[in-house]
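For this view, one protein chain was removed and the others were kept in their places.
Here is subunit A:
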Amino acid sequence: MHQLTLAEIARGLAAKEFSSVELTRALLARIHQLDPQLNAFISVTEDLALQQAQAADARRAAGENGALLGAPIAHKDLFCTQGVRTSCGSKILDNFVAPYNATVVEKLANAGAVSLGKLNMDEFAMGSANESSHYGPVKNPWDLERVPGGSSGGSAAAVAARLLPAATGTDTGGSIRQPAALTNLTGLKPTYGRVSRWGMIAYASSLDQGGPLARTAEDCALMLQAMAGFDPKDSTSVDQPLDDYLGELNKPLDGLRIGLPKEYFGAGLDPRIAEIVMASVEELKKLGASVKEISLPNMKHAIPAYYVIAPAEASSNLSRFDGVRFGYRCANPENLEDLYKRSRAEGFGEEVKRRIMVGTYALSAGYYDAYYLQAQKIRRLIKNDFMAAFAEVDVILGPTTPSPAWKLGEKNNDPVAQYLEDIYTITANLAGLPGLSMPAGFADGLPVGVQLLAPYFQEARLLNVAHRYQQATDWHTRAPAGF
């Protein structure tokens, strides 16, 4: 049963081939058996999951028939879940039981999805390897000595290992697409404002966006349909009607114009990956697409701009973790300053502290113009590059990552090397565009992802292209050995 996709589960539940309770029990057993190798879960909420599964079965018995009704999923541990620990992968929130549900959690629960637990992640979503979690690193099911990517590494590992058909993630600089690429999954970062951020613990508010990780584009469509939509509780969410993501999956690709940014294929890209990307382009051509070279000249500035803006926002967003109202508080504080200093020094990990320091510096009097304002200008230039490109093409295609999954610990002492892993994904966050990564082949047994970018609110187009590609190929169906 664990091999079933969300779409197959929906059909099985509708046909009464199995119940949600049966499916939930099977997957919980599988999590208990296999997750110790992966460390994908921070919390498994077994009792709650079974209650939800029973409720879903009862709703179905009463005549309801939603696509996600009774489908097991799990949430990245930065979505607040009422009554369940929401740690954000950090010691500072190890004791934090959220008093409310994130909108994404609420929406999926209303759709009848059964949450099996909370998934491991880089601390406060800061990382590309899922090694900065307070709960230890997550392993890549394709090679247990390698990283699954990050920051939604727990989500990726759990879905890739068939512990779950789909999971929620968040993407600030590539945190859905990069782990999807490294674990042979389909991952979608929607347009900024498409999915509510209410209840999603903020890393960098102007870049964060929730989205799904699943094995197929079709499953991502099912998830997005439930997750997305305007939320009056999030001022940055956009009041625009949702497309019928499932309904548009099968549109033919005839006439689709694909742009290949020449900057994506320069130095730094693993030649094996370049080859796989070009093969996927050939496949799409067969499906009716045409290809054009385009240019995104300001891409080279993206990483420096991102590593000013994201830490700047984070330094402010993470100020509320001060040991006063919730979360970790140091033992026996001598006075207020001691309480602040030690609670934060003991509660945050190295990478989080590094980014708080960088962000605080970038916003300081005398440096603000040189760093923060400059970065905002670059952000506009990058957006303009995309606007110009999308005047000529319908989607932009390239590699998701410059290299496949690396060994645990390999880049731990070199933060900048890890930052460079986000080179292809970060621009979509800076511009607020939707992006998708889909499985496209293997480099020496390790999954390789291809990234598609589209204009604002064209998630349906991304899912359509990925789905047609997945109808013609079988990369996405490959499972890691032992799972």
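The definition used in the following text is that contacts are C-beta pairs under 8 Å (C-beta built on N, C-alpha and C of every residue); 3 or more make two chains touch, one makes a residue touch a chain; residues count from 1.
Keep this in mind: contacts and distances are computed from a predicted model.
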item	value
Undepicted complex member, UniProt protein name, chosen from "Ring-1,2-phenylacetyl-CoA epoxidase subunit PaaC", "Amino acid ABC transporter permease", "Protein TolA" or "Aspartyl/glutamyl-tRNA(Asn/Gln) amidotransferase subunit B"	"Aspartyl/glutamyl-tRNA(Asn/Gln) amidotransferase subunit B"
Residue, one of A:T360, A:S403 or A:Q471, that touches the chain absent here	A:T360
Listed residues A:Y245, A:Y264, A:Y372 or A:Y419, member touching the removed chain	A:Y372
Option from A:F326, A:F442 or A:F483 whose C-beta touches the chain left out	A:F326
Residue among A:E313, A:E351 or A:E459 touching the omitted chain	A:E313
Positions on subunit A where the hidden chain makes contact	78-80, 86, 88, 93, 96, 98-100, 102, 197-202, 204-206, 232-236, 312-313, 315-316, 318-322, 324-326, 336, 340, 360, 363-365, 368, 372
